[in-house]
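Questions regarding the structure given below will be posed in turn.
Note that one protein chain is taken out, while the other chains of the complex remain in position.
Chain lettering (A, B and C) follows the sequence in which the chains are written, and residue indices restart at 1 in each chain.
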Amino acid sequence: MSMSTSMKFEEFSPTDYRYAVEELRGYLSDEAFLRYKARVEAAIAEVFSQRGLLNEALAREIQEAASKVSPEEVYEEEKLTKHDIRALVNVMKRKVSDDAKPFVHLCATSYDIVDTANALRYRDAVEEVIIPDMKALERVWLKLTRREKETLQIGRTHGQHAEPITFGFALAQYVNRWGTRILKMQEASDRLVGKLSGAVGAYNASSLILDDPEGFERDVLAVLGLQPAAISTQIVPPEPVCDLIHAVISSFSVLANFCDDMRHLQRSEIAEVRERVDAKQVGSSTMPHKRNPVGFEGVKSLWKRFMPQIVTVHLDQVSEHQRDLTNSASQRYIPELLVVFDHCVRRLTRISERLEVDRERMRANFELAADTIIAEPLYILLSYYGHPDAHEYVRKKTAQAYETGRSLKELIEADDAVRIYLDRFTSEQRKRVFEAEQYRGIAAEKAEKIADYWDKVLFKGGDKNKNINGSERMKR
Amino acid sequence: MSMSTSMKFEEFSPTDYRYAVEELRGYLSDEAFLRYKARVEAAIAEVFSQRGLLNEALAREIQEAASKVSPEEVYEEEKLTKHDIRALVNVMKRKVSDDAKPFVHLCATSYDIVDTANALRYRDAVEEVIIPDMKALERVWLKLTRREKETLQIGRTHGQHAEPITFGFALAQYVNRWGTRILKMQEASDRLVGKLSGAVGAYNASSLILDDPEGFERDVLAVLGLQPAAISTQIVPPEPVCDLIHAVISSFSVLANFCDDMRHLQRSEIAEVRERVDAKQVGSSTMPHKRNPVGFEGVKSLWKRFMPQIVTVHLDQVSEHQRDLTNSASQRYIPELLVVFDHCVRRLTRISERLEVDRERMRANFELAADTIIAEPLYILLSYYGHPDAHEYVRKKTAQAYETGRSLKELIEADDAVRIYLDRFTSEQRKRVFEAEQYRGIAAEKAEKIADYWDKVLFKGGDKNKNINGSERMKR
Amino acid sequence: MSMSTSMKFEEFSPTDYRYAVEELRGYLSDEAFLRYKARVEAAIAEVFSQRGLLNEALAREIQEAASKVSPEEVYEEEKLTKHDIRALVNVMKRKVSDDAKPFVHLCATSYDIVDTANALRYRDAVEEVIIPDMKALERVWLKLTRREKETLQIGRTHGQHAEPITFGFALAQYVNRWGTRILKMQEASDRLVGKLSGAVGAYNASSLILDDPEGFERDVLAVLGLQPAAISTQIVPPEPVCDLIHAVISSFSVLANFCDDMRHLQRSEIAEVRERVDAKQVGSSTMPHKRNPVGFEGVKSLWKRFMPQIVTVHLDQVSEHQRDLTNSASQRYIPELLVVFDHCVRRLTRISERLEVDRERMRANFELAADTIIAEPLYILLSYYGHPDAHEYVRKKTAQAYETGRSLKELIEADDAVRIYLDRFTSEQRKRVFEAEQYRGIAAEKAEKIADYWDKVLFKGGDKNKNINGSERMKR
Partner (left out) sequence: MSMSTSMKFEEFSPTDYRYAVEELRGYLSDEAFLRYKARVEAAIAEVFSQRGLLNEALAREIQEAASKVSPEEVYEEEKLTKHDIRALVNVMKRKVSDDAKPFVHLCATSYDIVDTANALRYRDAVEEVIIPDMKALERVWLKLTRREKETLQIGRTHGQHAEPITFGFALAQYVNRWGTRILKMQEASDRLVGKLSGAVGAYNASSLILDDPEGFERDVLAVLGLQPAAISTQIVPPEPVCDLIHAVISSFSVLANFCDDMRHLQRSEIAEVRERVDAKQVGSSTMPHKRNPVGFEGVKSLWKRFMPQIVTVHLDQVSEHQRDLTNSASQRYIPELLVVFDHCVRRLTRISERLEVDRERMRANFELAADTIIAEPLYILLSYYGHPDAHEYVRKKTAQAYETGRSLKELIEADDAVRIYLDRFTSEQRKRVFEAEQYRGIAAEKAEKIADYWDKVLFKGGDKNKNINGSERMKR
């Protein structure tokens, strides 16, 4: 957690003083919101001018007023009007000539401005900061994956030693899952829409003055680089933002999973990885020897706080008739969610960059169960070469090994009953079965293949619509 | 709610006896799950045979065994093994010759079968039943939209009369939102993946026997019509199913919104629409005159029950290392969610088909505030024609009308101060301002346009990647 | 929404600049948290001194240091230590003599301080601000209930006119539900606990020095007015805080229900109540005539945002072994929840104080269905006086009335078949049946009784363990 430079001790919410991302203030702070709203107002004036309904000089007045509003003025005005957009409009009007005044906010309803500004700033924040940050984490994971692709590790299911993998293979899972989430974020961001269809969405006001109110809407949004909603009420349909938040939360959960994995791999008894800490950092106030995974814990904790927010988003899909206002205050908290998510992405990038991997420990842990690992390949090959009940046979031998303390390999080799099957094994198969570390399948190759695929798709212009095996991502 | 024919009084969960969809039993019941799992086992045998590792006759034995397992046998076996897949495998083995036995489930781990079977049955249920049902609802809404496109209705924001729309325009919002959800369902269903990568995902077992374990996986899944996950652990990456459930829940929320709108439009004081009821149906046990929106209420209620389930799905994105089992019992409830959602889609289809629309009542409600409706167009045009503070002017006049009981139109026309602006109005503008029902923008046209667009995209082979205005749905 | 005096435009979270309650900063801001933590450190020194293990002068040094730490110093130190409690301890140590230094934080672990400080400040905030605020709202509702106890209103079920009540009776529901929530808050606050049992809860450190470490813990907490947890790990058991948040969220939901009721009663077609607005306030930027229930909408919206937070609290009940840290960041958001809840309580208090009730409109709405209201009492009395199938009889007559446009009363009186039963009615019964407004049961009396009960329990020292009928609230 990096403390904000402007410390705010008197605050209730820890977001701004503990989990803020300064680069996002230009998109997601309340002040930034105001600037985005003003940009929408300016775009309206611009298109009025393009269409010859407002002379260029007046349009420029409005655009300039839009670029100069200060949050102080608007808040001051809002205290009177109790209405944020009306406050902005009043402030802008004061800055322009009488002739320009009528054209400020003309034909627009508050939520034309609010929803469009939100779509814009969410999109900009996602495209200019959050996706680049997600990619930066992906790069670190890609590098780790390649570096550790051959590092032997025991695969664990149910917390139990199962079959061999490599640590790079384990990391490649995250490279892949995270890659799909980056595409999902991009997809959701691309589909955000704005509107300029008025108070109930039927272009009631704008069609008073304009022959082609939909064209006008399209042009204003084009100035801002957005598409309009196909149809809207007072507000845009809630689904595009809902899809975006789904992308965020489902991405956040991938991070939570990664943190849990690392936390457990850092357990005293396992100790395969470790967050590196600064020399000055205090691990615990009374247990100075401890090396706690505080970064992983912190991200997991923030996920617990923000993941349930998805429920709010679904509640906000319901708005009565041409809208009620019960999604207003709740939506004001969406920026916070984006910020804390991005904070976590950055934090994990830093931690992942400096992740300490203890390969010797990985091997030592691997050796603990190396003998029993052969159970599976043995059963497979015995089956393959004709043993009628190989699974049960191996299960019993394993139990016997467990009870007698003898090695499974030894027990098997001493058993004449299976000799005829063992003799059919190829030498390569024999090696894979009886040398546990050889029984890691194609872990290393797969890790590399995944790394190459995502490297290409995300960083080298590869076709994101092709799957790793060259097939289309989507049927149609 | 249609009661299941096989009534189950002793049950705890109401899903099966109250909210079931019989057509889905072939996909989503426990028995269907078993059949899908057996199909995966059969596909493995088929590809072994294709590759010449298993002779055709033995492969056919296994495929036949797969097609003949009965739930009774498997459950009986599961009581002993306490393991569902091992039970299936044991039962299948009993049905084949000793030579075929080793090839049953060879190289596969339980979740190769389970996750692949789930992807298959979710996809089939979605494509063969749920999406067709969603489209059937869309058709009804399309028809209603077109039928009611000219029906005057007052638009409502904050529960307050705002500006005119048409009822068809209000419905077109749902046509559009629902259309996007159908595409989202299709998208999510298309991206479901299976796996055959073994116990920890590294193809440990299959690479013992096969040179090209990824190719083998691809071929087995191709038999079933699925793509493999790019990489997997013991389980497929959780995101594709998570995205599917997001599609379901975000669709369900559209229904919840529709139900709320209709419930409120059916209020005694509003009474613009009504669920038609059977002659025999009892409205209330002691208030026989009541016409309750019980269908809309029922769907809303089921949404309240199932929407929070999205949290479970995000919790299930977290599975330790190569998987823990804490997503097993929870995922057994996914079919129920799909079933109840589909039940609600069907229920709303029936209700929407028979929705009673009271056009006279709509008009009567419209008239209640017709006078004040002119406030907005008036302010717009006064602004447009140069009034320096039109919004504030109209706001005051409206308050005056409200207090004096005189009509706003009357007050305005009596006010010499605005005469110079009024004189600049075109006759068309004058009509739109002073005849409230004319002030409905392009509500009817837009309703039709939306209906045409979705009709084309969903039912007439239109390009779903084009937006309504012809632009690409996605930037890239 | 009252804007904070210190406006913070650059913030992400709207809590501090839009929904803050200034009176709570002394309890729930980050600075207040620091002061509470320092108080716990001071209490430890005090009890060391009481027990003669630390001389009084040194203890006083520590207590003074505790009272003088500034957030600036501590944050500055935290940048180095990356550990908030160690930072506090370091800062305190700098302020005392070398002899006192060892006694600062002696025997304590960080979470002895953190959990105890949290219990203290949550309790103080609840008891000194939030419960008084809840009671203030209750007083307003009590007053309204009494004032409106005789105001005739139609009772509504399913959004349909049902049977008569009074508006005071409807309000009394909230008086009662809110009263139970105030007691629940008190109960949960009373049960908050602290701890001083060290790093894993076994008093490892304190039992090095003290013979009676549990007694020491009890004494330190007694200084602060708290009870210790019966047993703890590094942290207190999570359930007491979980119960408190349940009390908050379940109270918040009562407010959400109230807001929905009022929003709907304020609908244009119903218009029985209305939020009073300031003359200067702008209802809508383009529809100046509208009177929107923005306060009710705002509270409902904040509920949608914060209610799902209960999931986080349940997630935080799970902490591995003697604790993991994944509840740390998430718990930092609990103050925000308390603040926003209190903001809503205050906001509804202000709105309720000025709620405009339109009694004429209530009566007018009542009259709409007055005729059909008689269906129920008629059916009851017909049954009571021997009609064998009264419910069905009345249901049919009601349908007939609905179809023919004739009044139900008229149809009934014209029907010879029921004459024999009608003749058995007492004159009082006849009145109650045929004069709809008389058929309101004991609405007014009940409203008053509820008001009296809660007035007594909450404001006049009545026994909160007695139910309204004098029975015990709890069996045992």
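In the analysis below, a contact is a pair of C-beta atoms (placed from the backbone, for glycine too) under 8 Å apart; a residue touches a chain by one contact, two chains touch by 3 or more.
Predicted model, so just to flag it, every value in this text is computed and none were measured.
Residue C:176 is the one among C:49, C:176, C:268 or C:301 that touches the chain not shown.
When the omitted chain is restored, the residue from C:113, C:165 or C:401 that touches it is C:165. When the full complex is taken into account, the listed residue touching the unshown chain is B:18, out of B:18, B:406, B:430 or B:473. The set of chain B residues touching the chain not shown comprises 1, 3, 6-20, 24-25, 28-31, 34, 71-72, 75, 78-83, 85-86, 89, 105, 108-110, 198-199, 205, 263, 277-278, 280-287, 292, 294, 297-298, 300-302, 304-305, 307-312, 315-316, 324-330, 332-333, 335-336, 339.
Hidden from this view is one chain, which touches chain C at 86, 98-99, 101-103, 106-107, 155-159, 162-166, 169-170, 172-173, 176-177, 180-181, 184, 187, 190-191, 198-209, 213-214, 218, 227-228, 230-234, 237, 239, 242-243, 246, 249-250, 253-254, 256-257, 260-261, 264, 307-308, 310-311, 314, 317-325, 376-377, 380-391, 429, 432-433, 439-443, 446, 450, 453, 464, 467-469, 471, 473-476.
Interface residues of chain A with the unshown chain, by the touch rule above, are 154, 156-163, 263-264, 266-270, 282, 284-294, 297, 308, 311, 365, 368-369, 372, 375-376, 379-380, 391, 394-395, 398-399, 401-402, 408.
The rule is simple: only the chains that are shown with their structure count from here on.
When you average the Cα atoms of each chain and compare centres, the chain farthest from chain A turns out to be C.
Averaging C-alpha coordinates per chain places the centre of chain A 34 Å away from that of chain C. Residue positions of chain B with contacts to 2 or more other chains are 156-159, 162-163, 264, 308, 311, 376, 380, 391.
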